[in-house]
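Following this message is one structure expressed as structure tokens.
Apart from one protein chain that is not included, each protein chain of the complex appears where it belongs.
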Amino acid sequence: MSFILQEIIKIILYGTLVTLFVSVNALFLIWLERRVSARIQLRRGPIHVGWQGSLQTVADAIKLLTKELVLPKESDKFLYMMAPLIVFAPIVAAFLILPLGPHFVMRDLNIGFLFVFSLTNISFIGIFIAGWASNNKYALLGSMRAVAQNISYEIPLLLSTMGVVMAAQTMKMSELVAAQEKTWFIATQPLAFLIFFCASLAEANRAPFDIPEAESELVAGFHTEYSGMRFALFFLGEYTAIFISSAIAATLFLGGWRSPVPGLPAGSLAGPFWLLLKTYGIVFVVMWVRWTFPRLRSDQLMNFAWKVLIPFAILNVFVTALVIQCQKFFA
Amino acid sequence: MSLLHDYSYVLGFLIIGAGFVIVNTLLPLLISPRSRGANAQNPYESGEVPIGGAWVQFDVNYYLFGLIFLAFDVEAAFLFPVLIVFKEFGFAAFYEVTLFLALLSLAILYAWKKGLFSWR
Amino acid sequence: MEIKETLLTTDTQSLSPVSGVANFFKVEDVFNMARANSLWPLTFGLACCAIEFMAGGAARFDMDRFGFGVVRPSPRQADLMIVAGTISRKMVPCIKTLYDQMPAPKYVIALGGCATAGGPFKYPGQYGILEGIDKIIPVNVYVPGCPPRPEALIAGIMELQRQIKSKEVKGTMTQAVVHDSQDNRPAEYKNAISRVEFRKPPTPPAAPSPENKS
Partner (left out) sequence: MPVLEKDITSWLREVVKPEEFNEKNLKTSGVLFEAVVAQNKIREVAREFLAQDYFLESLTAVDFAECLEVVYHFNRWSEPSRSCVKILVPKNDGKPEDGRWTAPSISSIYKSAAWFEREIFEFFGIIFTDHPNLKRLLLPESSVIFPLLKSFKGEPAGSDVTQSLKLMKEDTEGFQILYPQQVTEQATKHKRDYYLNLGPQHPSTHGVLRVLLHLDGERVIDAEPIIGYSHRHHEKMMEIQTYVACWPNMGRLDYVGAMSYNFGYAVLVEKAMGVTPPPRVEYIRVLTTELNRLASHLLWAGTFLMDLGAFTPFFYCFDDRENILDILEMTTGERLTYDYFRFGGLDKDIHPDMIPAIKKFIPEFKKHLKDYDGLVTKNIIFKKRTRNLGILSKEAAISYGVTGPSLRASGVPFDLRRAEPYSIYPELDFNIPTRSEGDVYSRYWVRMKEMEESLKIIAQVIEKMPAGEVTLGKLPKNVPKGEYYSAVESTRGLFGMYLISDGSLNPYRLKLRTPSFSNLNSIIHMLPGCLISDVVAVLGSIDIVLPEIDR
């Protein structure tokens, strides 16, 4: 009995901590994005609200909290209200499997990163519901694009991880990190990393694959009709999804919580630090890409997944399989 | 038992995430002002009144992607268990995986040939 | 016949339902602080002043420094409508719709002479423009100029910030007195005007064509 109680308290504690982290992290990332984009664009970005504009996103969040929640007259009201929930809740659960240190992972599920992919797919159902329920043509177009894009890029995402799975013989996140003790998988699987990066950009709706919320075409895409906190939750979800996919990339290909320089500590305390550093590094690149490239057209986007990424990903699986068997044969 | 243990965490996290959303969408109802414009709840379409609703039959292109994805994703899910134990088997496994991948690639080639990727 | 348009003169925003309680705990002050520092304008330009609005958001002036650089294209996510330019009559219903669709609390800045009072296009008997946006929606800050420089726009938004922080925001609106124009045109003429088609093959017009006759 006390075991169950203990576990429930643990769940509530962890869950609250993660939700808190999600909020703070998203606020930080949005601030970072605004500063990074400003640097790229010859300007300063938010600097006047708080020290270096650090309170800017906090002000935005509080303001959004006090905004009116509009409920469009002709929408499907229940689904309209459910959509942010469906988008946001799975992303919180995705944090469960991130290994933060050698003995520090909340739940080390057998299916590992596949669990995250399945959860982010639920988010996409939420996005589709949001677009459909709004009864707005821009939103509908945005959600249609989002779903088509998500399912197209899901496949290269899965295929690119296959090489890693083959080499590590596991899908558990902790064991994947353990397998990178000598060399990171980015060294042995560079093509897979590239494909994973591209596909996760698309999965997170980031430029140049941001057609679901293409501002110059679809006004605000699937969340055109969402106001105030409901809109903020989509935003929160989007930035957290970027963080999660970057963290997965860091774990799969960049050695997770291991320190980049041998000899530096990477224990339960330093581990999370290294992981965060690597993750933010990837997030920075994501932002850099966004503010550099124009957007692809919807058909070009699909074609890029099916004609370029998937064939290369299959090739990568094939070559990895061949190399592994040859190594075994000659060894 | 362990599985149940693991997934109780997932359930718990989902509930907490949902709770966060619910609290955050109920709070504005208490503290936000209201606007009373005549068109406030009308659907937005660049400031104009929309012609017809948005719930229309949509271009079939997107659904075709859905179909081909379904085939692919299930196949990929089949592949993962094989790959975990891949190292333990010899070249026989390699040939089988190659055959499997080749069959998968045929699906893309078929769709390509059928013109799924050329929208014009 | 003179009528008063009741639709326009109604108060468009109510106060926060818990403002009394909130005031007690000074929560409302925190909210106003946040609102003032996070004014997201609507992507919306009518004429010349819109270019200065864009310049204000661009690299040299960079409105994002103060937190009002997040220009949202959807009115659902915007707080501030910057009416930048001349308001033609055709545009009036659209502006009203967009304003309605913004969630409360919302603010309006009339940028430039045209949005303030008709600007250089105002003359007795003019037929094309609305002489000032305050005839249809309440305005918080008027920024003069033709067009105002981006600095003036930023100063205007800062004045709005001051108003929000000191709880002065009400929005001022001129009473609109309108005339109901009586439509006593002949029926066939009305048909000629409302004979509207969407790029369809032409139907024979009511009036005889000189070429067909000869």
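Chains: A, B and C, in written order; residue numbering restarts at 1 for each.
What we mean here is this: a residue touches a chain if its C-beta (ideal position, glycine included) is under 8 Å from a C-beta of that chain, and two chains touch if they have at least 3 such contacts.
Note that the structure is a prediction, hence the values are computed from the model and not measured.
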item: Which displayed chains the hidden chain touches across the whole complex; value: A, B, C
item: Residue of A:7, A:108 or A:215 touching the missing chain in the full complex; value: A:215
item: Touch criterion as defined above, residue of A:48, A:295 or A:328 at the omitted chain; value: A:295
item: Touch residues of subunit A, complete complex, unshown partner; value: 37, 40-43, 137-138, 141, 207-208, 210-211, 214-219, 291-300
item: Those residues of subunit C which, in the complete complex, touch the missing chain; value: 5, 7-8, 42-48, 50-52, 54-55, 58-60, 73, 75, 85-86, 88-94, 96, 98, 120-121, 123-131, 135-136, 146-147, 149, 176-181, 183, 185-186, 188-189, 192-202, 205-214
item: Touching residues (missing chain, whole complex) on subunit B; value: 38, 45-52, 54, 56-62, 119-120
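We take it that only the chains that are shown with their structure count from here on.
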item: Remotest chain, subunit B as reference, centres from CA atoms; value: C
item: Whole-Å gap between the CA centroids of subunit B and subunit C; value: 40
item: Whole-Å gap between the CA centroids of subunit A and subunit B; value: 14
item: Multi-chain contact sites of subunit A, meaning residues that touch two or more partners; value: 66-70, 219, 224-225, 228
item: Where subunit C touches two or more other chains at once, by residue number; value: 16, 31, 74, 76, 101, 103-105
item: Parts of subunit C lying in touch with subunit A, wherever the complex brings them together; value: 16, 30-31, 33-35, 37-38, 58-59, 62, 64-67, 69-70, 72-74, 76-77, 79, 101, 103-105
item: Of all residues in subunit C, those that touch subunit B in their complex; value: 7, 10-18, 22, 27, 31, 74-76, 94-106
item: Subunit C partner contacts - residues on subunit B that touch it in the complex; value: 30-40, 42, 44, 46-49
